[in-house]
Each structure stands twice: as structure tokens, then as C-alpha cells.
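Here the complex is missing one protein chain, while the rest keep their positions.
Let's look at subunit A:
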Amino acid sequence: MAFFESEMRDGKHRLGPMQSIEVPMKQFGEDETVDYCIVGVGSAGGVLLQRLARAGFKVVGLEAGPFWNTERDWVSDEEGSHELYWNDLRITGGQDPLALGSNNSGKGVGGGSVHWAAFTPRFHPSDFRVYSDDGVGADWPMRYEDLKPYYELLEREMPVAGPAYFPWGDPHGYTYAPHPSGGVTDVLVRGCTELGIRTVSGGPVAILSSSHGDRPHCIYRGFCLQGCKAGAKASTLITHVPDAIEYGAEIRSLCMASRVVMRNDGRVAGVEYIDRKGKQHIVKARAVIVAGYAIETPRLLMNSACPGHAQGLANSSGTLGRYLMAQAGNVVAGRFEQLVRMYKAPPANALSEEFYETDPKRGFARGFAIQTVAPMPVAFAKHMINAMGAWGWGMRRVMMDYNHWAAFGLLGEILPWADNRVELAEAKDQYGLPVAKVTFNLHDNDKKLIEFAKNKTMEVMQAAGADLVVQEARYAHLVGGARMGDNPATSVVDKFGRTHDIPNLFICDGSILPTQGSANPGLTIQALAARTADYLIREGEGVFYTNGRNLNMEEPHTRHDLSPKYTAMRGNPRIT
């Protein structure tokens, strides 16, 4: 008999061991017109829902997956966590096809932030001007300084634990103390130090190093990618959604959006969806924000094609679905004579961004980061299939040595290319909707970058004293597919996420990123969502009635008074 049975059986909707949803969720009527319908309650959708609800708007979030009760639904077990991922069919192809599913796609309230490792580095100032500086990729229609207040705001709201001094990009510090080191962090710091490469450890990660409001601190069990049952790792499910519900937002979970519905005056009328029983409904909304991430967002807009929008909504430029990006995510594994036991402590802990910026001597544009990862046994056995060619008795033998291995992930910037894209496939999903087809090809700069980054990361593992170093090529994260830009002919949305084509249709998620740097995108996605929310709040009713494109494009005033409870403190250490 387990000790913790009674806490699970009290019927509450639990989000971690201390937090629960105490108020009944608002339910808007079937015919009621809401202000905003947000499609996808993930990293961006969760923040938008919370901000707009606090500001007094009527908001409904549609989520294809379940509204997790973490004590009931989540487990400390790799295979038992299968349902956290977007497992529905997608077709993947091209010369360098991307693995999808558990690799990069979440399903359920909280979306990908439920199973992210929670590394939260900011993008560097140079990420916002890649085309100007390097003549490749694209510039952002905004500067680092425009996003900085939102980086600081979200670092407090998640909140982020990390070192007092983070030396790369715009140097800064973190409010919450860094985490203790696990075995893999020791290896990374040792190897980098040997080679004179700067590292930080203990973060930046959106994992609590001390208790905070109604959330406890980390217990170092290592199952971050399986959903943090301890409630220490931030996901919008536990950081923003409870506040959104308290302030009157409604989430319709297990509801799959099938189409954004157009009115005949060129504005959207709402979103059609299929509920958990297979019944079709429409949410009538004065504006719609699509936040379905880099694959489902373009797919939904393409599946919404109608007269006047034959190639899909917001696609007059033909760029919808294009410029899809994943980061190179090669896993480098090293075996040590001593035990490491990499399953303890969060996989995301230490990193180096020493190679982040363009170095002309290397012969390619942009760069990469080196980070700790720590695959659990099933994931590690899968790595060994490719990295070691292991099978049969060899697989048994290498896995008996599981506790002797450490693993790093490189995170390499792959540039945005028009031929890397999301389209509709002929195959259909369980709702009868055409599924996404994803095409991915590495280009010359990408290949050179990966080769250099792979060798450098292996060198670090070697320098740490590994007696055997192997690697597997793979990819991490997904962004792009509906990029933002000033020019409506070459981008899908403006710098606040408003589609160039349809004045009351917005996109706000990873798909709007023009480039991706070599930082994990989660923090940037949430910061962009908070900034878009401030913009929408400032514009107020104007969003619902204005058709013109000459809108106020000034940066909004940052609303520090809309943060979820317990997070309204001041002070991100700034390094000057």
C-alpha cells in the first residue's frame, strides 16, 4: 500500500502535491460570443489565456489533449508517460526527416511545457539580426531590447533558477538559486574546464530550487521529461492556467479544432471543433489566436482553406508552413570507469554557450550550445541502437553499464529555409482531418555547423575523461512555419502575431519565430505571448473592430500587475 493514496482520492483537480484548482471553471454558453478563442493551451496559449482573463476579456481555450490531474494521471515512469506527447499520425520526410511525437510535440493542457527539460536560456541580441549580421536567415521585426522586459517577467513568473552570473548574450543573473550538480553536470564542467571553455551550472532552468507559493522545490528524481509530478518544474499547466481559471477563463479540453471559420467580411467568426464525444461545435469569437505550435498551427490554417483563402488562412504570401526549423540535437554519450548514475537530478542543469555566435574562422554562420541531457533507460537504449549499433548481447552488455554513462546534447542553430515546411498529407486522422506532412532538409551551412559542433562536443566528453565517446544525430525543438516579419509578402504575421491577411486572426507560438538561435525556445515563446497579450490589452476593443493595417505598432507598456499570484516581486539581477 503506497503512502500517498489518500491525497489522490479526495476528488480534487490536483496540479502537483500542494496546488489544486479550487474554483469551478467558467462555462460560456454554446451561442455566447467570447472575446478571444485561443487554439492550443500550451506554452504560449497558457500565458495568453491567463493575461487576457486577468485583463477582463472573455476567453476560451481549446485544447486537443486532456486537462491533466497530475496526481492521478502522471507517473514516475518512461513508458507510462506516452500520453503526454502528440502521438497522432503525421508524415515525416525529406532528406533529413525529423522524428516527431515524444521528441518535440506535446498534447494536453500545458502542451510541450509539460515534457520540456525546462532549460530557459534567453536568445542573444544577435539572434534578432541574423540576416543583417551574417547575410543568412532572417531579421526579426523587433529587437532583443523589446523582448527583454518579458524575459525578465517570465523568468520571475516561472520562475527560473540559475547562476548569479550568466556571461553570454546580454549577461544577466537569476533570482532563484542554482540547483546542485548531478553526475552529468560534473562531467560537463570537468570537460569544459579542461579545454578552457566557460560553463554555467544549476540552470537557467524553470525548476524550483526552493518552494514558491503553492509549489514545492525539486526532489531530483530526474523524470522532468515525463511531466513533473513533484510540481517543481514549470509548465503553463501549473504556472498560468490555475490563475487563468480563477480569473474566468474556460478551457475546453479533449476538443480538437478542425477549422477557423471566416465571415464574409474578411474577418474570422470563430473556431469549429470536435469535442471528446465526436460532436461538432463552433466557438464564436471576436478574435482568434492560434497557438498550436509549429506543425498544428500551419495545419489548422491550411485545413481552414475557403473561397478567397484557397491556400489556407493567412497565406497570401505563400509562406505559411515554410521556414520550419528544428535545432540540431546530436546526443553525445561518454562512458566512464566510475559510476555516474545520470538518472538522478534534472537532465537540464549545465550548459555552455561559448560557441553560440558566428565565428568566421569556423567557416559557417551562427553556432551552437552544449548542454547536459540524461536519458532514462528506455531512451538511452534507443540511443545505443544508433550510436553503438548495439543489439542482442551487445545491447544487454552496454545497458548493464547504464550507470557508467553520461550524455550531452548539442543544440545547433539550423537556419530557416523555404523548403523545410509543413503541408497537408493525403492521410487523415481519427477526426477525418488531413494530417500534416513535414519535409526537412539540411543545407550546407547546417551540415558544416553540425559537424563542427559534434566534434567539439565529443572533445569535451573526451576531455572529461570518458574512455569511450559515441554520438547519434538527432534534432530538438520545432519552430517557424508561420514567421513574423514587417513584409506581408514574405511573412505570415506582424511583430505582435497579427496575421497580415486577417485583422482579427493572430498566431502566437513557436511557429512565428523567424530564426531560432541555439537556445531552447520555451522561454522566448512564453515571453512573446506575454508581450502579445500586453499589446492586445492596450489595443482593447480596437482589435475587434479595426480593419486597417496602420495600427499602433509601438511597443506596449509592460504590465507587471497581471502576473499570477506569488510572482509579483521585483528584481532580476542585472549585470552592468
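Points worth noting:
Keep this in mind: contacts are C-beta pairs under 8 Å (C-beta built on N, C-alpha and C of every residue); 3 or more make two chains touch, one makes a residue touch a chain; residues count from 1.
FYI, contacts and distances are computed from a predicted model.
For the chain of the complex excluded from view, the name given in UniProt is "Gluconate 2-dehydrogenase subunit 3 family protein" [choices: "Sugar ABC transporter ATP-binding protein", "ABC-2 type transport system permease protein", "CheY-specific phosphatase CheX" or "Gluconate 2-dehydrogenase subunit 3 family protein"]. Screening A:G65, A:G183, A:G312 or A:P503 against the full complex identifies A:G183 as the residue touching the chain left out.
Of the candidate positions A:G56, A:G266, A:P377 or A:G542, contact with the hidden chain is made by A:P377. For the chain left out of this panel, the touching residue among A:E22, A:E145, A:D359 or A:D401 is A:D401. The omitted chain makes contact with just one of the residues A:F57, A:Y174, A:F223 or A:F452: A:F223.
Take subunit A: the residues that touch the chain left off the picture are 1-5, 8, 17, 71-80, 82, 85-93, 97, 99-103, 105, 180-183, 186, 218-223, 229-230, 335, 337-341, 343-345, 376-378, 380-382, 385-386, 388-404, 437-438, 467-468.
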